[in-house]
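Working notes for the structure below.
Left out: one protein chain. Kept in place: all the others.
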Amino acid sequence: MINYLKNIIKGFSTILVGMKVTFINLFRPNVTVQYPNVHPLVRAGSDKMPDNARNKLNVIIPKCTGCKSCEKACPVNCITIETTKVASIDTEKPLMEDGKKRVFWLSQFDIDFAKCCFCGLCTIACPTSAIVHSTDFEYSCYDRNELLVHFSPFNKEQVAEKKRILAEEVKQKAEKALADKQAAEKAAQEQNITDSKIKSSDDQTSANQNIQNNSN
Amino acid sequence: MENNLENTTNNNKINIEYSQFDSERMRLNAGPQHPSTHGVLRLEVELDGEIVTDIIPHLGYLHRCFEKHCENSNYNQIVPFVDRLDYVSAINNEFPYVMAVEKLAGIEVSEKVQILRAMCAEINRIANHLLAISAFGLDSGAFTPLLFLFREREFALGILEKLSGARLLYNYFCPGGVRYEIYSDFKKDVKVFIDSVRLAMKEMEDLLIFNDIFIKRTEKIGLLPKEVAINFACSGPVARGSGINFDIRKSAPYSSYDKFDFDIPVVEPGKEVVGVSGDCWSRNWVRVKEIEESCKILEQGITLLPDEGSVTDGIPKKLKVPAGEVYCKAENTKGELGFYLVSNGSDKPERVRARATSFVNLAILPSISKGYMFADLIMILGSIDIVLGEVDR
Amino acid sequence: MENHQFLFNFISEYTGDILAGVLIAIIPLALLLVYALVAIYGELKIASFIQLKLGPMRTGKWGLLQPVAEVFKLLQKEDITPDGADKPLFNLAPFIIFLGCYAALSVLPLSSHFAPSGLNIGLFFIIAISSLAVLGIVMGGWASNNKYSLIGAMRSVSQIISYEIPAAMCILGVASMAHSLDMNVISAQQQGGFWNWYVLGGPAGISKIWLIPFTVVMFIVYFVTSLAETNRTPFDVPEGESELVAGYHTEYSGMKFAFFYLAEYGNMFVVSAIMTVIFFGGWSSPFGDFLNSPIWQIFWFIAKSMFFVGLQIWLRWTLPRTRVDQLMYLCWKILLPLSMVCFLAMALGGMLY
Partner (left out) sequence: MNLEAVIFYLFALIIVASGGLVVLSKNIMHAAFALMFTLFGLAGFYAMLLSDFLAVSQIMIYVGGILVLIIFGVMLTSKITGVELKTGPIGKVNYLFGAAISVIIACGLSLLFTNSKWIEKPVDKIPDSSINAIGYSLLTEYILVFEVAAVLLLIALIGAALIAHKDQIIDSDASSNEISTNNDIKIKE
């Protein structure tokens, strides 16, 4: 009987203790923020989103060499890179940010944020830190295709133009090689044959490779 | 073994001789979309009135081919996948995997990295236990504790975000060290965090843990006897709630855990605060006490963590893993998490096998929940604290 | 009897009897609807403040229009009737439940001069009519053709029927002290300051002191019972969100769900109003004759009732849910003996004073 009453009183008192806790909390200041009004990037103090937060990827094109190591490092294959060699006859001779000569045009640099898992492996793999995480986390959209972001500075026509220039150069080279070859053959008739033959065949294979690249 | 279970669990269990009443059993399909199956677990429950007579868990709704996927990725690329196993305690998942790769590749890790890793794991452990306790409260119908503890969890996630840049899936550890350097206010933040967690847990004991209704809901429910727990290879708070003093951090210290002074909370028979050893309340109580122990480790970590030295220097430029095989285990937040790696010398592992804690712990559910009411089944499931990402992999 | 009919006579003098009846019937409905908006807003805000949030902030100033927005949201939602459901019963159930709560409002004396129906056995009527909700819940739970709904309905019926007994005990205790079942009479007896409220032993002078513990315990018993009868936490096992998804109204949506919602809040008000009448002096002012005019009486009545509604909300966001057998244990083995003892004491008090 005493136990019975004790249990009732114990149950009742623990409920009162719980009510006390919630009552105290009723008057505490709130800890949430009104998100679009108070943005995590501009919030003060320790609530602010840190600068190294891993959100939407950003590619700094002047830094990118087109080495494709980020593409290889990505565990979900969300990065697609296609490069086009900078033709030597191209009038536009861009420099990298650090002043070096650019070897590849980035004819295509796509990141599919629908696939991206924000692991940060691409930023670690990048030798020039051209691909970095930004603190921009608001990129929801109505169409899934909008998540496929093109970072390449060229549009389709420009890419076609660059490829045409490269093809032209390849053609010129091939013609030059052909001319060289003919000249060499001529010379070979006169002189020793073997050395020049190997050289011309080498040139031809490299030219073929370039053409294949462009057709891709 | 089943008889053993019967003999030892005679406490609050409602044993009905089924042949006496030829009542119709109801088959209830709880899940995969159910508010408290903690993910996409489907439980096919056979009910006699409200009493559970049979239960068949159906798994695999979240199966993502983790092990096969790993065979097609290189060692660094696997780390983000490991995060996604038990997504509530991602750092603790990375720990054994990274140790396994280091063991295989023969990489020595500096002491600062080891201490930092242990601290990160403990912060993550606190975050996980806060979620587990509050979600357990939510299963019992109390909604407010969930949001109270989420406030503290935000602190933990905030610290880890500042360290790694991500809030949930960190990809922070890597073979040889950690990905990013420590930020300047790390120690200060951890101190603030410890104080705040201790305060919140005190409040939580008043509000939920020692509430009479909560105690009545959880004590003597889902009894898991010690022998059964061993037979089912349970680990973590589930095993320690049944009185098994087993924690890899103490029994086989890895990383820098031998440098820390902490206790393993175990609810041994005869030493219970409330209820009996092996019930839902005890499992939850182990988690409550573990938060305090983790706070102790963090406090020591603040003093032990050297200021000078880099944590990213040890990372090899090119990871070369010789052929061989290794099994490496660590104390996850839910128990023993192990990774078995087979390497053939290439940059991709030939086989990765995870001993998933939640999967093993979940296996006890059908055998300990029969004879209790349907509402108790939910509590038992909550007290095991599973994450379906790890169960299904 | 004449007093309660005051408004009715006044209106019917100028209009027809039917119109007067309709007008009188509309007043509690309007009260219920306005109250529901306030209660929903209160629930959202109290819950948020307890949980250190802000709650609704965007609809109107401080989210004041949130309940209105929710009502519109529910109205424009698709009204689904499941294929396997028993359609006539499924569609009827929410209205039956609402009917129970609305009918109970008809006997509440808002002021000494106005009760929609001055029934002289008002308390008995409320106990009887609240059993209608049981039927509505069974109807909805069974007709949904959903096992969760069915289990929820079963739980709800056993719960409400069991808890009617201690509730009736409490009401009986007060009735034996008041020698009446008329709510207006009971309220009128408690006039003259809070000292005369039945929770403090009733209007009997200083010698009633020995009675106070019993009446206070009786009030607590009734409060617990009222929580169970309205399916509120910690006794919300029929809805049991974490176990039964949403219990007996799992399959309901749109307008019909809104009726369940409205009935739940309505029932909260009804039990709080009963509590106010039988223990806290009904419409009478807590300060004797100070501010005790018929208009102020409406204020006192609603203020007291809303206080208990707030208490219910506060409890909901504090406590976990009990299990269904513990619920029965509490009812039959704790509340019933307690109320029995208190009833005997109060009956003795009723004989003495």
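Just so it is clear, A, B and C label the chains in written order, and each chain counts residues from 1 on its own.
One rule holds in what follows: a contact is a pair of C-beta atoms (placed from the backbone, for glycine too) under 8 Å apart; a residue touches a chain by one contact, two chains touch by 3 or more.
In this text the structure is predicted, and so the values were computed from the model without any measurement.
S.K.: Please pick, from C:Ile161, C:Ile212 or C:Leu291, the residue that touches the omitted chain in the full complex.
M.R.: Of all options in C:Ile161, C:Ile212 or C:Leu291, contact with the hidden chain holds for C:Ile161.
S.K.: Tell me which of C:Ile27, C:Leu54 or C:Ile127 is the one touching the absent chain.
M.R.: Touches the omitted chain: C:Ile127.
S.K.: If the hidden chain were put back, which of C:Val138, C:Ala258 or C:Met346 would touch it?
M.R.: Touches the omitted chain: C:Val138.
S.K.: Consider the whole complex, including the chain that is not shown, and state which of C:Ile18, C:Ile206, C:Ile295 or C:Met351 touches that chain.
M.R.: Spelled out, the listed residue whose C-beta touches the missing chain is C:Ile18.
S.K.: Of the residues C:Ala115, C:Ala167 or C:Leu181, I need the one that contacts the missing chain.
M.R.: C:Leu181
S.K.: Would you write out the residues of subunit C that touch the absent chain, in ascending order?
M.R.: 1, 17-18, 86, 88-89, 92, 119-121, 124-125, 127-129, 131-132, 134-135, 138-139, 142-143, 147, 150, 154, 157, 161, 164, 181
We take it that only the chains that are shown with their structure count from here on.
S.K.: Using C-alpha centroids, which chain lies at the maximum separation from subunit C?
M.R.: A
S.K.: Could you tell me the distance, in whole angstrom, between the mean C-alpha positions of subunit A and subunit B?
M.R.: 35
S.K.: Find the geometric centre of each of subunit A and subunit C from their Cα atoms only, then give the gap between the two centres in Å, rounded to an integer.
M.R.: 62
S.K.: What whole-number Å value describes the gap between the mean CA coordinates of subunit B and subunit C?
M.R.: Computed value for the inter-centroid distance: 44 Å.
S.K.: Can you tell me which residues of subunit A touch two or more of the remaining chains?
M.R.: Touching at least two other chains: 15, 18, 21-22, 25, 31.
S.K.: Among the residues of subunit C, which ones contact at least 2 other chains?
M.R.: Each of 50-53, 317-319 in subunit C touches at least two other chains.
S.K.: For a test of understanding, state which residues of subunit A touch subunit C in their complex under the given definition.
M.R.: Listed in rising order, the residues are 8, 12, 15, 18-19, 21-23, 25-32, 34.
S.K.: In the complex, go through subunit A and note every residue touching subunit B.
M.R.: Its residues touching subunit B are 10-11, 14-15, 17-18, 20-22, 25, 31, 46-47, 49-50, 52-54, 73-75, 117-121, 124, 133.
S.K.: Going by the contact rule at the top, pick out the subunit B residues touching subunit C in the complex.
M.R.: Within the complex, subunit B touches subunit C at residues 26, 28-29, 34-36, 47, 50, 137-144, 147-148, 151, 207-208, 211, 213-214, 216-217, 373-376, 378.
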